[in-house]
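One protein chain is absent from this view; the other protein chains keep their places.
By written order: A, B and C. Residues from 1 in each chain.
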Amino acid sequence: MLFEPQTAELRPLLRALDEFVREELYPLERPFLDHDFDVLLPAIEEKRRLAKSLGFWLPQIAAEHGGMGLSLFEHGLVSEVLGRTPLGHYALNCQAPDAGNMEILIEYGTPEQQERFLRPLLAGEVRSCFSMTEPDNPGSNPTWLSTTATKDGDDYVVSGHKWFSTGADGAAFAIVMAVTDPAASRYQRASMIIVPADTPGFHIVRNTSVMGERGQGWASHAEIRYDDCRVPQGNRLGAEGMGFVIAQQRLGPGRIHHCMRWIGICERAFDLMCRHAALRQIAPGRALAEMGQVQAWVAESRAEIDAARLLVLQTAQQIDREGAHAARDGISLIKFHVAGVLQDVLDRAIQVHGAMGMTDETPLAFWYRHERAARIYDGPDEVHKWSVAKRILGRYAS
Amino acid sequence: MLFEPQTAELRPLLRALDEFVREELYPLERPFLDHDFDVLLPAIEEKRRLAKSLGFWLPQIAAEHGGMGLSLFEHGLVSEVLGRTPLGHYALNCQAPDAGNMEILIEYGTPEQQERFLRPLLAGEVRSCFSMTEPDNPGSNPTWLSTTATKDGDDYVVSGHKWFSTGADGAAFAIVMAVTDPAASRYQRASMIIVPADTPGFHIVRNTSVMGERGQGWASHAEIRYDDCRVPQGNRLGAEGMGFVIAQQRLGPGRIHHCMRWIGICERAFDLMCRHAALRQIAPGRALAEMGQVQAWVAESRAEIDAARLLVLQTAQQIDREGAHAARDGISLIKFHVAGVLQDVLDRAIQVHGAMGMTDETPLAFWYRHERAARIYDGPDEVHKWSVAKRILGRYAS
Amino acid sequence: MLFEPQTAELRPLLRALDEFVREELYPLERPFLDHDFDVLLPAIEEKRRLAKSLGFWLPQIAAEHGGMGLSLFEHGLVSEVLGRTPLGHYALNCQAPDAGNMEILIEYGTPEQQERFLRPLLAGEVRSCFSMTEPDNPGSNPTWLSTTATKDGDDYVVSGHKWFSTGADGAAFAIVMAVTDPAASRYQRASMIIVPADTPGFHIVRNTSVMGERGQGWASHAEIRYDDCRVPQGNRLGAEGMGFVIAQQRLGPGRIHHCMRWIGICERAFDLMCRHAALRQIAPGRALAEMGQVQAWVAESRAEIDAARLLVLQTAQQIDREGAHAARDGISLIKFHVAGVLQDVLDRAIQVHGAMGMTDETPLAFWYRHERAARIYDGPDEVHKWSVAKRILGRYAS
Partner (left out) sequence: MLFEPQTAELRPLLRALDEFVREELYPLERPFLDHDFDVLLPAIEEKRRLAKSLGFWLPQIAAEHGGMGLSLFEHGLVSEVLGRTPLGHYALNCQAPDAGNMEILIEYGTPEQQERFLRPLLAGEVRSCFSMTEPDNPGSNPTWLSTTATKDGDDYVVSGHKWFSTGADGAAFAIVMAVTDPAASRYQRASMIIVPADTPGFHIVRNTSVMGERGQGWASHAEIRYDDCRVPQGNRLGAEGMGFVIAQQRLGPGRIHHCMRWIGICERAFDLMCRHAALRQIAPGRALAEMGQVQAWVAESRAEIDAARLLVLQTAQQIDREGAHAARDGISLIKFHVAGVLQDVLDRAIQVHGAMGMTDETPLAFWYRHERAARIYDGPDEVHKWSVAKRILGRYAS
């Protein structure tokens, strides 16, 4: 009811999407959890084509680039629907890390870069990856990088070691964060360089085993060695030294994308929890739903999800109106707050399911293990708390 | 920024109120915490007169009754400002339990009742109390009452034992919940009867000692014996047996009033916490604000308050638009959720203040001990969780 | 230092075991996390032979049966050491579910049953499984079973559907909980029947996919159909209708075995957390260990593990002295309490490791996902809380 004026006209779209997600994507969940990603790829690609034919494609991308042109606020509502299933965003080609890469290619890409890298990405013909985190340096301190891009003639020679490059397996290119000027000030040291996957020296060491799974294709996190990868200087995004500025711009909305998706996961987990509690009998004629502890979890989860959702939507609205910089407190707040709600809701939903909650009969166990990373990726909780608190407390110190 | 269209025109009022609260009421806090209420009364009454003269009076009451005619949503924003100090609502004559009593007298009072009881209440000439909770019956089960009102000629004879009748000490009258028909169905058993304090048999046993304080006047919670109090049947509010319907109607918005006030308390506690952390040195030149744990509390509190606040405002808006019945899930959710946030924020603010947090140098310790009741009064957490979960789970059971 | 008199003479054994675990088993962890269990089996079996040759074998089994004859209290201390690695208990042939099966075969097995089933189990020549949980009935209510064992001539015909039969894949036999007399009182309805895996009608439907892994061999949880499995009545353990009595006897110490193992996991997680925090730099020259939040987690974990450990040891001591029935409150208390500590400690250890905590570079992610079940198996938290509270509160009611 809140936001009603803003959401009224979006409602038919949300309803149609909801049906698409339930009818077309839910049936893919068990196969997705059971099989290697590539085995499932043909079926998923068919859903993508169907989505595209229904006009569900690139929701957050401007119409001029072939997207639906939604505001961040509107995309938030869409993301809630898509987030209910692990393949939702992929089906509309707005999955991480490609969505973020599209955004910076649109913002900073030269016409040549856009033609070569952005166009096929938007079309869903290729995938990409974002190569920033390094195994030997803490992700919590993004200015501390060992990977370098050294100028040599008209080229950069990229050299370094990355991991957690999501979806690198099978990607057409990587956007690599590399130090271009070690002598520059901390935030101007690095640039973003596009490295096509067929560049000599681009070497996927392995897909890292994460929570017991190496994964495959989009559903994987690669460790990559860049062994003197030579690419033209024209592959740099933006001006030299702008790496952090672009990263910040990419990560701000990226974080909110995650939060929106997490709200969708919460809603699905809540729905599964309630359904199971209402239908599962703990004694003949006595439903699990009658247990006081289960009732408490249902009520607490409902309150926490509703409150978190409003905070996410408010932040999205602020970004739409005032930009990501003005909303940076809000972005940090929702990043850790919603991740915490997500973890609690998933934990309760699993507990309500008992042994079944441990199995892959539902997507709960998948989210439980893989979204544990929600409190880590794109800045661990502690870093966001520190950064927002520092700004708040700074205002009192003067 | 959210709700901006709705709040824009309210902003000048909120700013003026904020100034009133800081300039006029903050200085009364230390005396309020240090002295019996009656000692302070003259000073407080002066602030009331000043507030009234500034047009700050009865914010939630319709203009035709001399109030500011704010919607519940608008009153929520006002309450946030007033809630920052323990005397805020009193200063504008919108304190519990009088505010709720005004509302039911407006809704259900006959012209005679309004003239005799409502008018002086609105004018701030008298105070009232609401006499529902009984020491021998659980407040969590409001249908279980021992107090009776027996018809005798044209009168009711009210007989029973109540406690936690807030502000009964010095009140002009009590609105008493009493069983009028023990044989009726559970929710039609009781009626609300106005019992003037000078009725023979109206006996304040004592002000109950609550968290070490018996209190006085408005700031007290009385134990009352109704020993065959004879009042005319014309003192009944609404039709016979409507007690619960009226109570429900009174408590719904009453709960949201509390939540709005709690958000105000949270904001004040947050402000005190940040200020102390920023200014307190834990070693020469090293502020408390530099401690990671303090930063985490600041960030977590900010996120929790912001999210809870939006949930309260959304619920207020829903009540304004659709009525309290439609919003009853939301009312239950915010009742326990915001009470929980309140307790956590107060706890952190006290911990940051160290020994000073235990003292009455700030209002934190007052709220810490007295607002522990936030999780109990108007329905303990557990009852609200149970009732909202039952409705949610019921939808899945069919 | 507490328990010193009791532990002094055990110390050389614990030290030797500790060395065995570090030197021989830690190196198997990465392969274990990376490969199917059967691939690793030869290497594991070699460690088993080594352990046996060192006298580390069947710690909790009486010497007359070839074990080390430790008391439960002593086994607790051994379990702490073994629990530090996922293969610790397996290496000494005291892993679930075989350990529990050995215990009931010793207690209730006829000489024939012991010769045929117990002897090879003790020798480590075969594995077994325990088949109790049913997909269609809640594990939290163990008296509600659909599997039946019907007498037919000298045989039982076992028919039913089970899941979470750990280690059924490759097991030589199952101990099956089945209803032998549906008309009997609730706790005398069922019996335990030994069903060899080569019995016609014994059908492993699949290893259930648990947290993304179907597993293999011992490291799996099977769904089993018993399609009219005919076994001699001589395969019944104990008298007819004693199923629950035996289950209770099996599960009591079984629960404490788990708790002891969890303490070992906690210690390892604590060790990994501290090591990583001390060595990981978050900025040049600045270790993660300097962060206030990390310090808080270290201190809180230390206190929680130490306190939980003492509670486990006290309970073990009580079982040794007074039997499992007298200690049933303590058993329930540690079951949920230690499981909660385990989950919190693992969560913090992962958070401290950042992205690496999500990977299988350490055993943390393995425990995080699979020991989520600690709060579910052998009675979910809620059931243990309910059962112990009922007993405590019952004493006040009279």
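Quick note on the criterion: a contact is a pair of C-beta atoms (placed from the backbone, for glycine too) under 8 Å apart; a residue touches a chain by one contact, two chains touch by 3 or more.
Values in this document were obtained by computation on a predicted structure and should not be read as measured data.
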{"item": "Chains on display which the left-out chain touches in the complete complex", "value": "A, B, C"}
{"item": "Listed residues B:Glu213, B:Asp227 or B:Glu240, member touching the removed chain", "value": "B:Glu213"}
{"item": "Of C:Val39, C:Ala184, C:Val205 or C:Leu279, the one touching the omitted chain in the full complex", "value": "C:Leu279"}
{"item": "In chain B, positions touching the absent partner", "value": "33-34, 133, 135, 138-141, 144, 163-164, 208-213, 280-284, 288, 291, 293, 350-351, 354-360, 365-366, 368-369, 372-373, 375-377, 380-382, 385"}
{"item": "Sites on chain A contacted by the missing partner chain, in the whole complex", "value": "291-293, 295-296"}
{"item": "Touching residues (missing chain, whole complex) on chain C", "value": "1-3, 5, 274-275, 277-279, 287, 289, 292, 294-296, 298-300, 302-304, 306-308, 310-311, 313-314, 317-318, 321-322, 329-330, 332-334, 336-337, 382, 384-386, 388-390, 392-397"}
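Convention: only the chains that are shown with their structure count from here on.
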{"item": "Remotest chain, chain C as reference, centres from CA atoms", "value": "B"}
{"item": "Intercentroid distance (Cα basis), chain B paired with chain A, Å", "value": "43"}
{"item": "Rounded Å distance, chain A centre to chain C centre (Cα mean)", "value": "37"}
{"item": "Where chain C touches two or more other chains, by residue", "value": "291, 293"}
